[in-house]
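In this view, the complex is presented without one of its protein chains, the others remaining in place.
For reference, chains read A, B and C in written order, and residue numbers begin at 1 within each chain.
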Amino acid sequence: MAERVAVVGIGQTKYTATRGDVSLPGLLREAAFRALEDAHMTFDDIDCVVVGKAPDFFEGVMVPEYSLVSALGAVGKPIFRVHTAGSVSGSTAIVASQLVEGGIHGTVLTIGWEMQSCSEAMWALSVTMPFQQQLVAGAGGYFAPYIRQYIARSGAPDDTGILVALKDRQNALLNPYAHLHEHDITYESVRDSIMLWDPIRYSETCPSSDGAFAMVMTNEAGGDAAAAEGRQPAWIHATAMRSEPALAAGRDQVSPQAGKDCAASVFKQAGITNPRKEIDVAEVYVPFSWYEPMWLENLGFAEEGTGWQLTHDGVTARDGDLPFNPSGGVLSSNPIGASGMIRFGEAALQVRGMAGDRQIDGARKALGHAYGGAAQFYSMWVVGSDKP
Amino acid sequence: MSDQPTGQAANQAADDDVLRAPLLLEYPFRRTTGPVIGAYFTALREGHLVGILDDSGRVICPPVEYDPQSGKSLTKIVPVSSEGEVVHWTWNSMIREGQPFDHPFAWALIKLDGADTPIYHAVDASHEQMSAGMRVRARFALERRGEVSDLECFEPAN
Amino acid sequence: MRDVAIIATAQSKHVRAASTLNEVELIQPVIHEAIEQSGIGRHDFDFTCSGSSDYLAGQPFSFVMTLDAVAAWPPIAESHVEMDGAWALYEAWVKIQTGQADTALVYSYGKSSPGDLPRVLSRMMDPYYEAPLWPTSIDFAALQARVAIADGVTSEAQMAEIANRSRNAAASNPFAQLTSSPEVADLLSSEYLAEPLRKHDCAPITDGGVAVILAAGDKAREHCTRPAWIRGIDHRADGHHINFRNLCVAPSIGIAAEKAGVGMGPVEVAELHACFTHQEPIIKAALGLDESTVVNPSGGPLAANPMMAAGLIRLVEVANRIHSGEVSRGVAHATGGHALQHNLVAVLEGEG
Partner (left out) sequence: MSDSAPIELPEGLWSQPAVDTSAVDSITDVESVQLITTPAKFVYDYTPGVARTRFLRAIEQKRLVGQRCPETQKVYIPPAGVSPVSGLPTLEEVELGLDGTVVSYCIVNLDFTGNAQEIPYVSALILVDGSDIPIYGLVREIAPEDVHFGLRLKSVWVEPEEMTTSFENIKWWAPNGEPDVPKSELADYV
């Protein structure tokens, strides 16, 4: 029997376009120390550090964790770096959890980050390769045709994306860490924002943020000890990762098979047969508003072609029966290399009952989800207030 | 294991048949410094060098935000001299783009007076001048902007 | 811990420049050779993990493209590390320890030839104090060599002997890039590249890749007549800044060696990821090896050094010798970062 794993510490930075007042090591240390203090631990209690971030070109530092070893208290310890494109820090959290689950380490610190103010995501994501035409304008230009295809297939009303953006940005107003706090956002302001990549409007697009997110994971004894002191752990019920090729003929990029398989696996492992009923809250990687209904279907929360109905019916709102992204989601904060771990960690905060004003009452089982590349890399976990 | 190398059998082609072209990756990366690294570059702009006190009372130059061994936060910026001693050095005659000079020079670990750990930097001297134990001093740029280039290099002190 | 073994391996013929191939074309035949050798169907691996670095060929999301080579359809459980493939193997080993996988495909590759590798590797240095000066990987290594010589850890003569021994040993390695060496005296009379390093002290720049199949317990025995069991594996990091470190010791290797159980038995063979001659004695000392151990019979990184693959190749070279029955117990070492900052140590054993 594999070891049970508990998340006992969580720390994050305030997300912002340019943090400005900290260095790269300073940014990571802020998240790390907040997680350690939440866990009532110090670097001395940590056996291993597992880090993840998006491509090295973003910050212009190759294998940046090497110059961060001392800053992360990892001298003489293992440090491990995961990179799975946009899903990276979800995958990073999973690798960290497996080091505990496999009995290799007792307590692990994991951190995902991005300091996007070092460069511009648009530059790093759209390097002009020789012999090619520069046609696809950033991630939005890549994904917009698939969103259009989803709208056509499902017959979703045109304003579904507007509703998602409005909901997530309003949720962000309850999250002090969120990058965007648009107090005067309205349905009309989203609707009237510039159509960047029709059908994606400016206000339906994720920002570029500086930020870091850290978690402390420990074994069953450590989780029990925290619980005994009244510090509710988030118990990891299941983890899963799936990948598929970017350009496979016959691949459905609107609802990719890898996403379906990953969800099916994580729910099965967690003993969940009806995710719509059994999941209390989900933090799902929605970088463009329309991905909420798309993922609702892909994850099995809704039948194909009907995900948008849940959005319109308010099911995914804070007071709905399946709140999606009460943190404000990727649409409100997006340090790319941390965005996956933020989803995982916000899910954990919910089942720990420690999500502050964004807490969903009675959340006891939550999904964290991340995806990346050409909608081809997936990582997910289910966490709960109770031991699995 | 197989006895023979795998080779690249499937899509073999002669060198000159295959297209190639320069791929340019260029960006002026911006790095926010935080208060410690910021203090170092502020001091450089003012024509000085500074270090930071670590857990055991050593002066580390250039300063870092954390104790290199324990990772604990460091906060006390202290002055160090612009002069010091070469601890170890190597000779660089294959100059590459971005390096401090376009003529051969030394890379050295230099223990500045008042510091307990050496700084890694360039020394503009002839090969004959270089030796462990030699005295060097900082050469600052005339026009300083709070950037890496404010400290041009070190040079023989005598 | 579950028993996990390397059951199949493959490497490319390592070359200075695989100039006609993109990265997928470089690694695809290697992956498929390892898969075929294992006898496991290419869609039947429980887990896949790779190692690579975007900076080498200047190719953003390099690993996304090479995923095409592994038949990831239907979708697979897969991960990637921006580190040497030895750490990809480590992640796969962890996955098997959790019980979520019994078999794994691991691969890594490096195409360094498109760039100026020593200059590219300067981007691994501290981004505030070191990298803006653009010292190369060779400049950093030269400083470490200087300290090691000054402290009596090695000498230029011993370094030349290591270069000579390694490259001559590679004559029997069909994958090696450099397979012979001038006499030691001739090496010592050559010009410095970066004093005190001469050209022969440095690993060559190499394009190449490697693939490994892992399996647990009976699954390993089913697919391999003499599996190379991973009896211990651990990795550790030292601090980064070369001005804080004692460059002529590698404490992280010592810790990893102890955790991996290197000293629990005789070490017949050791494959060490020493990219510069002066690093071999530093690694040997940290591992506690004596003269009874044969070091780098493959020629080691001095004979072929595909970045992101050369560490995993060390495990492969030990495993191959266990598969063939040549040895029963060996140690593999992989490193990452400058001046031996991050180190992985594995103990491999055959049965019976």
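Miscellaneous remarks
One rule holds in what follows: a residue touches a chain if its C-beta (ideal position, glycine included) is under 8 Å from a C-beta of that chain, and two chains touch if they have at least 3 such contacts.
Treat the numbers as computed from the prediction; the structure is a model and nothing was measured.
The chain not displayed here makes contact, within the full complex, with A, B, C. Set against the missing chain, the residues C:Pro127, C:Gly208, C:Gly254 or C:Gly350 yield one that touches it, C:Pro127. Touching the chain that is not shown, out of C:Lys13, C:His32, C:Lys95 or C:Arg321: C:His32 (per the contact rule at the top). Among A:Ala2, A:Ala17, A:Met122 or A:Ala221, only A:Met122 touches the chain that is left out of the view.
Contacts to the hidden chain, counted on subunit B, fall at residues 10-13, 17-36, 38-39, 41-43, 45-48, 50, 65, 73, 75-79, 97-98, 146-148. Touch with the hidden chain on the side of subunit A covers residues 11, 14, 20-22, 26, 29-30, 33-34, 37, 60, 122, 126, 129-138, 141, 144-149, 152, 173-177, 181, 183-184, 194-200, 245-250, 252-254, 356-357.
Considering the complete assembly, subunit C touches the hidden chain via residues 19-22, 24-25, 28, 31-32, 42, 57-58, 65, 67-73, 113-116, 119-120, 123, 127-128, 131-132.
Just so we're on the same page, only the chains that are shown with their structure count from here on.
Ranked by distance of CA centroids from subunit A, the top chain is B. Chain geometry summary: the mean Cα position of subunit A and that of subunit C are 33 Å apart.
Centroids built from CA atoms put subunit C at 27 Å from subunit B.
Contact of a single residue of subunit C with at least two other chains is seen at positions 127-128, 130, 239, 241, 244.
Looking at subunit A, residues 23-24, 57, 59-60, 70, 74-75, 127 sit in touch with two or more other chains. Residue ranges on subunit B touching subunit A, taken from their complex, read 19, 21-25, 27, 29-37, 64-73. Residues 2, 23-24, 55-57, 59-64, 66-70, 74-85, 91, 95, 98-99, 101-104, 124-125, 127, 240-248, 251, 256-258, 261-262, 373-374, 376-377 of subunit A are the ones that touch subunit C when the two sit in their complex. Touching subunit A in their complex are the following residues of subunit C: 1, 48, 53-55, 60-61, 63-65, 67-68, 72-83, 87, 90-91, 94-95, 97-100, 120-121, 123-128, 130-131, 234-241, 244, 251-252, 255, 336-338, 341-342.
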